[in-house]
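Quick one: structure below, then a few questions.
Omission of a single protein chain aside, the complex is shown with its protein chains in their original locations.
Right, subunit A next:
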């Protein structure tokens, strides 16, 4: 028999660590599950202060929270805190997605602890959250949602894994990359599910949350993502040797905004924000509404817009008396002003000292919109056209054997 390799041994150790972690938690004193939320103010009732919201007239029916299923996609700096807040609030069910492992490099953020290094984030989070509140049902998926196989599974989970085996009530996107946000957007447009996008800038000093109701508000693909301008001159922003910075403060604040609005949406109190930004350097919080783009490149978004329009017409016919036109600021570019195929720079960051079109809103697009009109065909493209009559298998072996 051959000796195990280092990576096999590492894998084995990881399994033992996870088992040990589970055993430790089992041995810790854990409270019994509570079948019905009570408002009784005794020191053993974890829900008394939450149920007080009802007595104070803020929330009509707090116990409803136990009926809801929320998915948290990405349980890093923002997602883990989001999941903890929902757990402490007594949410019915949480579904966690992530494919990352806990690392010591994450310890500048909240939630995870050094002894969890090496565990998968979703497994580590599940153990901690179950210990905090055993009433919450937690499902964890340790995979990357952007690959074709996983995406189908992801869509299936969102549409069937609520407490009543139907579509879940809300998805909170807490990922750190464009690819995963776009995957959540496509899934929610297709399944017609409401979700919140959240983000923290790579320089850690701004963030935002955005509520996306397919067809009713701008989706993530309707326009390039809106980010809060940090008003730092691009030239003084040093990126040497690192991809991103992070602060537990900014991440905690964004998670707080996110869960606050998730609670308002689920429990039906207050006003749910459409877009809320945070500029940490100026303590500035821009808010706005975003209309969907009729020419959005996701056909499911366009379909949802048509459905919404019909619903709205129906609603207006039914209650002609109460027509309240909400005055919202249009921030989408009405037409595509970017006609350049190759360009060196993205949109400039607004400079506070200059008059800038973004000055009043404090937000900007992460990058310019794409150019739909075809660029001039050049010779290389025509050459490729000739090749396209060749069967795929031949092209595959040609590339392989070059």
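Observations
The rule is simple: a contact is a pair of C-beta atoms (placed from the backbone, for glycine too) under 8 Å apart; a residue touches a chain by one contact, two chains touch by 3 or more; residues count from 1.
One rule holds in what follows: contacts and distances are computed from a predicted model.
Here one chain is missing from view; checked against "RING-box protein 2", "Casein kinase II regulatory subunit-domain-containing protein", "Ubiquitin-fold modifier-conjugating enzyme 1" or "quinol--cytochrome-c reductase", UniProt names that protein "Ubiquitin-fold modifier-conjugating enzyme 1".
Across A:22, A:38, A:147 or A:192, the single residue that touches the chain missing here is A:147. Contact with the undisplayed chain is limited, among A:79, A:224, A:252 or A:277, to A:224. Set against the missing chain, the residues A:11, A:179 or A:294 yield one that touches it, A:179.
Although one chain is hidden here, its contacts on subunit A can still be listed: residues 100-101, 144, 146-148, 151, 176-179, 182-183, 185-186, 221, 224, 239, 241-243, 297, 338, 340-347, 366-371, 374-375, 377-378, 380-381, 383-384, 387-388, 390, 392, 395-396, 398-400, 402.
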